[in-house]
Structures are given as C-alpha cells and as structure tokens.
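Complex shown without one protein chain; remaining protein chains in place.
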Amino acid sequence: MTSFPLSRRLVSEALGTAVLVATVVGSGIMADRLTTDTALALLANTLPTGAILVVLISVLGPISGAHFNPVVSLVFTLRRELAAMPALGYVVAQILGGIAGTILAHSMFELPLLQASTTIRSGGAQWLAEVTATFGLIFVIFSGLRFRADAVAWLVGLYITAAYWFTASTSFANPAVAIARSLTNTFAGIRPIDLPGFIIAEILGALLAALLTSWLLMDVRIPRTLAETEPTP
Amino acid sequence: MTSFPLSRRLVSEALGTAVLVATVVGSGIMADRLTTDTALALLANTLPTGAILVVLISVLGPISGAHFNPVVSLVFTLRRELAAMPALGYVVAQILGGIAGTILAHSMFELPLLQASTTIRSGGAQWLAEVTATFGLIFVIFSGLRFRADAVAWLVGLYITAAYWFTASTSFANPAVAIARSLTNTFAGIRPIDLPGFIIAEILGALLAALLTSWLLMDVRIPRTLAETEPTP
Amino acid sequence: MTSFPLSRRLVSEALGTAVLVATVVGSGIMADRLTTDTALALLANTLPTGAILVVLISVLGPISGAHFNPVVSLVFTLRRELAAMPALGYVVAQILGGIAGTILAHSMFELPLLQASTTIRSGGAQWLAEVTATFGLIFVIFSGLRFRADAVAWLVGLYITAAYWFTASTSFANPAVAIARSLTNTFAGIRPIDLPGFIIAEILGALLAALLTSWLLMDVRIPRTLAETEPTP
Partner (left out) sequence: MTSFPLSRRLVSEALGTAVLVATVVGSGIMADRLTTDTALALLANTLPTGAILVVLISVLGPISGAHFNPVVSLVFTLRRELAAMPALGYVVAQILGGIAGTILAHSMFELPLLQASTTIRSGGAQWLAEVTATFGLIFVIFSGLRFRADAVAWLVGLYITAAYWFTASTSFANPAVAIARSLTNTFAGIRPIDLPGFIIAEILGALLAALLTSWLLMDVRIPRTLAETEPTP
C-alpha cells in the first residue's frame, strides 16, 4: 500500500493520532473556557476536529495510510490489505500517540498532565450512537477509497463534522482516541469505566460496515454467458 | 447511468436517505438540547446537513446516482434518464429509508421512536419558500451535472447550507425527507397535515427548474446554413 | 469567452444576481429573527453568502461568466474581454435581477415587497472599507482566473466569507447588490442616500485592482538576447 519503511509509518500513525487527540481535547478546553453555551462549545470543538482530519489524512496518508484508529487498521487487516504484525504496531502507535496528544493539550492549557475523566457516557442509546458513528466512518473510508480516492481526507473530515452532531455520543468512533479522552477530565472526556462499552460498540459498527461494503461495492461482473456455458474445444 | 444491479441501487437510496434524515433530525435534537439560541441551533443543524450531503453524494452517487429525493428521481424520469419502474422503486426506498432515519435518530437520543410533529409550517410564504428551495436544488443538480459533474456533491451540500437560511422554510426541498420529518416532534419537525402543501410546492419548484434548465443549458448549435439550405446532389 | 447566445447569458446574470441577493437579504432576515447576538447573526449571514457564491459561479459561470456585479463587467470591458453593448446588458440584468432577489426574499418572509432602508453606512472609514473589499474581490477574480481558473468559484466564496468580517462595511463590493440592499429595511440594508458613496468606492477599488493585476500578473518574458540583438542573415 505504501513503500515507506515501517519505522516511519509507525511515527506517522503516532504523530497523526497525537495531533488529532490534541485537537479534540485542546479545542474542547479552549471552547469551554470561553463560553457558557454548550452548543457553541461543541461547534468550536467540531470545526477544528473536522479541519485537522482533512489535513492529517492528506499529509500523512501517503506515508502510513493515515488510519489513526485501531478499528480502521482492523478492517484493513481483515481485508488482507495490512498484515497482522504491522497492524499490531499501528494499534500500539495509535494508542501511545493518542495519550501523548492528551498530555500535549494539558501542557499547553496548564492542566495536570493526566486525569481520570468523570464524564458519564454509557447505556444502550450511547452504544447505538457509537455503532452508528463507526459504521458510517468505515463505510465512508472504504466506499470513498473505491470511488473518490483523492477525496477521502475531505470525506472523513466532513463525515466527522456531521457525526459530532447527529450521533448522541458526539461520535468517538475510535478506540485509541476514546482511551486518550478517558485521561482528560475536560469537555471531551469519557469515564475510564465507560471505555469497554464504547470500544465494543465501535468494533461492532466497523464489522457491520465491512460486511455491507463487501456486498454493496462488490465488483459488477460482466456476464460472460457464452464463455461460461460452452465447453472449450 | 450506473451498472450496479437494482437491488444494490435501492439499498444505496434507502441508506443515503436514512443517514441524511438521521443527520437533519439528530443534529436538530442535539442542538436544541445544548442551547437556547435558535439561530445557533439552526447553524448547528445546517453545517452537519451540508457536510453529510457532500459525503453521501460522493460515496453513494456512483452506485445509485444519490438522488435521496423523489423529485430528483421524478426529473430524471422526465428526462428519460431513468425508467419508470426503477424510479418507483427509488421513491419507495427513499421514503422507507427516511422513516428509518427518523427512528434511528430517536433511538440514539432516547426518544419515542415515532412521533407526530406539531410544528406548523404552512401558508403561501412557506410554500413559495419551498418552490424556491426546490427550484434551486434541481437547477444546481442539472446545471452542475452538465458543467462540473465531479463537483456536484459539493455544490449540493453548499446549496443546502445556504438554502437553510435564505428560504423561510429552512429548505426541505425533498418529499421523502419531509415525510420523515413529520414523524418527529423535535426541532426539525413538520405537522403531518402540512405535508401536502410542502410536497406540491416541491414538485412545482422541481418542474420549473427542469423547464428552465432544458432551455438555458440547451446545446449551443453551430449554424450549418449551407448544409441545411443547399439540396444534396 | 462563452458561446451561449446573449439572451441566455443575460438570464444567467439576472438569475445569479437574484439568488445572490435573496441569500444575502433572506439569511439576514432569518438570522435577525432567531437571535439577539449580532455577531451570530452576521455569521449566519456570512456562511450562506459564501456558500451560494461557490454554487452560483460554478453552475452559471460557463454560461455568462458569472459576473453578477457591474464592476466585474466593467473590468472585463476595460480588458477588452467583453464588448460594450453586452456589458451594458449585463449591468441592466444584474440590477434588475438584484431587485427581484430582494422582492423574493421579502415575499418568502412575509414582508412588504420593497422598502427603503434606514441603515446608515457612510463616511470615510466605510468608503475605505468598500475600496478595500472591491480591490480584493477584483484581484482575487483576475489572479484566480490566471493561475487557478477551475477554483475561482471557491476563491470568490472564501474571499467574501473573510471580507464580511475584516472590512468595516461587511463588504458589499457590488453596486447591483448595493442597490438591491437599499430596498430592504432589514439586517442587510443600506440607506438609498448612502449608495453613491459606496458605488464610487467600489468602482475605485475595482480600478485599482485592475491596475495592480495588469502589472503584477504581466507575462514574464523570456529574454531572447541573441535573437533580438543579432541580425538575421
């Protein structure tokens, strides 16, 4: 998929996930400090996140594929487009990068470097929201790669911009980002104890999308009736 | 127009309309819960809708054409670019998909799955707004397909972003979405009794746009005076 | 520049200016009704205007060039890329289209069809703002056409999005739109008596930009020292 050596691909995954998490957490802190209107804070959290996704996927995609997300790496592995060992490396890089992103955001805003979030995000409706959010994300990535490969960065950025608002969970859709967000007790946080529910929902949504795309996007076969029914001489 | 089998095209239309409606209804609920400022709520309803339209048209357009809208399918049928039977299937898929989108949004936000809206949207000014909104949408689609086919997803998303604000009706412009929105008593709702007025206005706007584009975009003929006036030997 | 007959080009200019004005005036009314925060109202006025410009220039540009603005037509005429007679037709179509846009917005929002604005926009600082706004617009159009012709619609939409905020006049930058906005006593209005100052400033800004671009974008000549100094045998 990419000809860059694995060391640089892992740095790319860690760096991208770090900046993504720094943006989600940092813009949440900034917004929360500047307004008392929660909708405005969420908007000021949404637009930077959508924007940075377009940027990160554009500039790091050619190096590592710009997954920044363990369930994306999982689906690539299931599709046999990524081998198991580098995939494992990707996931470790994403999780460590994500945690570094939280630490960076906290440092810039003069907060304790690591915190345990107390924001409750649990229950069936939240899990359904995460299944939906991740289903959509994986669908957009693979359908986008199939039909509009050069626009995938934009499509992912715009999808997340929408999903922040139409899913009740504000669309985490990413286990590495969820883990990193459990370590900040600010606007974007999630209680550590709520992580398993979110991560299971995200994996489920990803698998459902992988199933649907494998059918919906399947190559359209041109019928070759003669060749298939007539015996070759 | 597309070589995908009808079954997948219908799934594409249903899925796209479902996600579109889930975005319109879901982001309306989210915004309404987080702020008391109606303009901010409408902005937080507008941006996700515009964004998801770009995404959905990009990733599903190559499969089914990404109509997600009965009046779009109607105009394609009138232009003889879609046969009557698949067009009927499209419309059914869009209506069912739209209703599924409302149910999905309600589930994620822990609301009763189907509700009757009590939001009044009626009267001449509202109908004029819907005629205008749908006229613009159909004009953008067909003029866009003619001149900038690869940008139509963006043009539709941006057009709806504007039309949310410049039409007094917030631009439904879509009978399937209107039906789905009559089943939610939240920010984006419309009273079921107000549906006929909206749908008639939308059909009227679409037909007016089809007429105008057929003249305005007509091929520019190179005059062949000699060939036409001189008898062939 | 375009091979479409003049009748269709004039309809394109009138239609485009009408929708542009309907968006500016209509989104201003909608925003003003929904919030008491003027910055939010201006943002809800800005984003639809920027979005509709991208759309209108994309879908009508191939027909008429998508000027929608007398000073744009003026500069094209000065550059001898548009003859005087069609240019005059363009300007008339833009002014009539703009007024129709105001009437349409008023109709959709149930207001008196034509009104005299009482919003004062006058004085040296406002005029400087209009010179600046129009200078920038003309510069962007002609530099954009030279270097990134397929992106001009986007560049104009983004430029106006910025200019709404960085110029003290909210960037009218368009005599036809200014005239149409003098006929609405709503958010986007301007007193009729303030029109001459704005229009003169806009023409001045346009001429300054035409001068600068003619120097800055001038073709870079490859020195042909030998050919010019040596006599041909």
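We just call them A, B and C in the order they show up, numbering each chain from 1.
Please note the rule applied: a residue touches a chain if its C-beta (ideal position, glycine included) is under 8 Å from a C-beta of that chain, and two chains touch if they have at least 3 such contacts.
Just so it is clear, the structure is predicted and the values come from calculations on it, not from any experiment.
Visitor: Quick check: which displayed chains does the absent chain contact?
Guide: Its contacts among the visible chains are A, C.
Visitor: So one chain is hidden, and I want to know which residue out of A:Ala105, A:Ala176 or A:Leu217 touches that hidden chain in the complete assembly.
Guide: Among A:Ala105, A:Ala176 or A:Leu217, only A:Ala105 touches the chain that is not shown.
Visitor: Using the touch definition from the top, which of C:Leu43, C:Ala66, C:Ala176 or C:Ile190 touches the missing chain?
Guide: Considering all chains, including the one not shown, the answer is C:Leu43.
Visitor: Return the single residue from A:Val11, A:Leu78, A:Val92 or A:Leu208 that touches the missing chain.
Guide: Here the residue in touch with the unshown chain is A:Val11.
Visitor: For the chain that got dropped from the picture, name the residues of chain C it touches.
Guide: So the residues of chain C touching the unseen chain are 37-40, 42-43, 46-47, 50, 125, 128-129, 132, 136, 139-140, 143-144, 147-148, 151, 154-155, 158-159, 161-169, 215-217, 220.
Visitor: For chain A, which residues lie in contact with the unshown chain of the complex?
Guide: Touch set of chain A with respect to the missing chain: 3-5, 8, 11-12, 19, 22-23, 25-27, 30-31, 34-35, 37, 40-41, 43-45, 47-49, 51-52, 54-55, 58-63, 104-105, 107-110, 157.
Operating definition for what follows: only the chains that are shown with their structure count from here on.
Visitor: Classify the chain contact graph as line, ring, star, complete or other.
Guide: line
Visitor: Measuring centre to centre with C-alpha atoms, which chain is farthest from chain C?
Guide: When every chain centre is compared against chain C, the largest gap points to A.
Visitor: When chain B touches chain C, do the two copies use mostly the same residue numbers, with over half shared, or different ones?
Guide: Result for this pair: different.
Visitor: How big is the rotation relating chain A to chain B when the fit is done on Cα atoms? Please round to the nearest 5 degrees.
Guide: The best-fit rotation has an angle of 90 degrees.
Visitor: Could you grab the centroid distance between chain B and chain C? Build each centroid from C-alpha atoms only and quote it in angstrom.
Guide: Here the centre of chain C sits 28 Å away from the centre of chain B.
Visitor: Going through chain B residue by residue, note those that touch at least 2 other chains and give them in order.
Guide: 37, 40, 43
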